[in-house]
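What you see is part of a larger complex, with each chain still in position.
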Amino acid sequence: MKALVLAAGLGTRFKSKRPKVVHRILGKPMVWYVVSTLRQAGIQDIGVVVGYKAEEVRDVLGDEVTYLHQRDPKGGTGDAVLSAMEFWKDHEGYLLVVNGDSPLILPETVRNLQRFVHMVEEYEGVKISCAVLTTFLSDPTGYGRVIKEEGTDRILRIVEERDATPEERAVREVNAGLYAFFAPHLKEVLPEVGPSEATGEIYLTEVVSLMTSRGMEVRSFMATDPTEALGVNTRWDLSIAENVLRLRIIRFWSDRGVTFHLPETVWLDPDVTLGEEVEIEPDVTLKGKTKVGPGVRIGRGSYVENASIGEGVTVLPYSVVIGATVEPGATVGPFSHIREGTVVGQKAEIGAFVEVKRSRIGSGVKAKHLAYIGDAEVGEGANIGAGVVTANYDGKKKHKTFIGKGTFVGSNSLLIAPVSLGDESYVAGGSVITKDVPEGALAVSRSPMRLFEGKGRKKLKD
Amino acid sequence: MKALVLAAGLGTRFKSKRPKVVHRILGKPMVWYVVSTLRQAGIQDIGVVVGYKAEEVRDVLGDEVTYLHQRDPKGGTGDAVLSAMEFWKDHEGYLLVVNGDSPLILPETVRNLQRFVHMVEEYEGVKISCAVLTTFLSDPTGYGRVIKEEGTDRILRIVEERDATPEERAVREVNAGLYAFFAPHLKEVLPEVGPSEATGEIYLTEVVSLMTSRGMEVRSFMATDPTEALGVNTRWDLSIAENVLRLRIIRFWSDRGVTFHLPETVWLDPDVTLGEEVEIEPDVTLKGKTKVGPGVRIGRGSYVENASIGEGVTVLPYSVVIGATVEPGATVGPFSHIREGTVVGQKAEIGAFVEVKRSRIGSGVKAKHLAYIGDAEVGEGANIGAGVVTANYDGKKKHKTFIGKGTFVGSNSLLIAPVSLGDESYVAGGSVITKDVPEGALAVSRSPMRLFEGKGRKKLKD
């Protein structure tokens, strides 16, 4: 099969300057889900009808689909399919047509629809001209109603909400926005569809009644899940579609041994992977290509993006970890900010109000409060006191700091990079380190402390 | 029309020392919503029946309504309306009566109800004595049931849950707590309502059957939305009403071009305004008179109150911004704390664990980690290192700090206010600045660093 994705729409109800289909759901453009579903269902030859700001759609879908430019749109889905005729006019098989704003259709549904068409041909000896994906909704308001020959799967016509009679409106079977057309039949019928009297647009659904009136076979095929029918026409629909996809992903991982608390509050991008016995607290965000190893516990509100979290790591509440690796057994948080290019070593502990950027933190290192570690290498077992800062920027350039194994950096010390502290060296609290400290040495830079009797009270009271 | 709001109730089921109607929904007292709905529907002459802790209701509604004090309450809504008779006894038109604990009634419903009464008079030639707002609930438990003459809109009586027969309990049309009375008819009938045998209270709903028995016309009028009927009798009802109002506000902005992720977790006060293409992540709180410009992205969990966020600003997760202005293109967060009286200039970057209070941060300034800036003016393009503190308080008074354009303040430096750093001056990391630094100068206050070979290891091991 070939497939054609309709992605030319403006989405006026989105009130957006961007094409509707590039708006994102869980970090991926809406149309990405449609194309990804087709690919997962085994369809490689995919055309995408683009129009308004076509380049933005190209940016998200890349080179592996064929773009069909709708240059002079009269409007309507039928017009979009017509304008892409070069893509399918010589095709002797089936053409799937799917709306680019239908991100919830499942790969298994597309696979089953393909099988259905072929099985009807094989076992009933009937060539289906068009199979329409449908579903039953308890509230069908806003959807095209599917009118069928009673007691059969034969569709007579699809009626848009605004054109429906009261009886037709009561029909709960709706058009889910996915069609399998036998291309030669579509080619015969589609050019004859006239513009709508009401809107002047050419509706693809008009093909159905035309086909039926010529004795062609139009059948319904039931969606796996009623949510598949959701077409995203507004930003509110986008929010709903995102929630549906999110809960599908969460359910997937729950079935594979992950415990979720308040799953409805957890954000999980489609490319994230989770190990067994992982425990996810409420309000957690896992984005991008994050990988979470077995037995990890991620505390409430933590925000992890493109990170690798090793086995048995504990991420305490309200930690932000982006573009970093946290090795097995380490503890992060609460309120840690681990940034790009950082590796937190095994069993290391990064605590509250500590930021680490582009640094390698050795195993067993402790940096438990109020510190900034940037462009540093910290040897295993080192202890970084509260208030310690690596001054990695001098106003012009970034420089590196090396801290040896087992080294103790006293609180409120400042390490002015480039600088190196040897293994098992010791920086007294409050020091400013401007030169390298040899292995095992003690470094101090402190002014003598002076006392003035009675003067403190005087400063406070006078 | 005049309107009378019943706000004298104690709300015993709230277990509160405050009057029920001053409990807050999205930061506004419950009764504020009722009065605001009446005003939006064009009603200016509003009376409010107050009783228990009347001054607390006055505090929230101010001087633009008329207060009617219920001095010797016998109890019941009928008694409340009677006790306010001075407000409406000479009124020749309609009197709207609404419960102060019905915050979900929509302005359009009140407008439509007014029109309905006048249109029935004009087109049917019927003077309505009382129109009752009603709605259908799938579960009507707890609500007064509306018993009508079959096949008409004429109400025969309203039956409270506890007095209802099993047949009456099965009725799904309920009293939504808003009435339009033709005042002269109300004046005739209300004084004749006797106290309830069960409770001794005088119920306003008894007026309905009395009117009907005298051949007066009592009609139902359908609410726009079933949620309008919710009366807030418990704190749980308060939580539900808050959720309904919150989602109405979110839906309003969604329709105007704002993308919400997990909208059900977002807090949005009624006075907040949002620009087009704003993107709101989950768990965001926007309170008070916050204004958010176009294209702003607000990260998960951020908490913004009475702030102005300029076009294209990025607020990263878990930032708290209160009483501040963030100018276009600036970046804030994660974990920033921007406090009252602060202006963050264009394209400035305020980062993790940075607090700014009563300060003007120039455009392009960077203060990216662990700093406290209070009572300061920071010139454009200045760089504030990690751990920098402006010591604005000396134990008795607050003082100001001036930092020039393009100035570099090295990490862990302390600026003891009052103090001024000239443009393009440079404070070496770890310095304590006690005197002004001239333009272009370098300031350093550091003790010489001393090294003691082997002594570090000794401190760690012995």
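Think of it as A and B in the order they're written, each chain with its own count starting at 1.
Operating definition for what follows: contacts are C-beta pairs under 8 Å (C-beta built on N, C-alpha and C of every residue); 3 or more make two chains touch, one makes a residue touch a chain.
Given the structure is predicted, the values throughout are model-derived calculations rather than measurements.
S.K.: Copy number for the full complex, please, knowing 2 are shown in place.
M.R.: In total, this homomeric complex is built from 3 copies.
The rule is short, and it goes like this: only the chains that are shown with their structure count from here on.
S.K.: Please report how many Å separate the Cα centroid of subunit A from that of subunit B, as a whole number.
M.R.: For subunit A versus subunit B, the centre distance works out to 32 Å.
S.K.: If you look only at subunit A, which of its residues touch subunit B in the complex?
M.R.: The touching residues are 14-17, 23, 234-236, 238-239, 242-243, 264-265, 267, 283, 285, 301, 303, 318, 320, 335, 337, 353, 355, 370-372, 374, 387, 389, 391, 393, 395, 406-408, 412, 414, 416, 424-427, 431-435, 437-447, 459-460.
S.K.: Given the complex with subunit A, which residues does subunit B contribute to the contact?
M.R.: For subunit B paired with subunit A, touching residues are 251, 254-265, 276-277, 282-283, 299-301, 317-318, 334-335, 351-353, 369-370, 383, 385-387, 394-396, 408, 410-412, 426, 429-430, 446-461.
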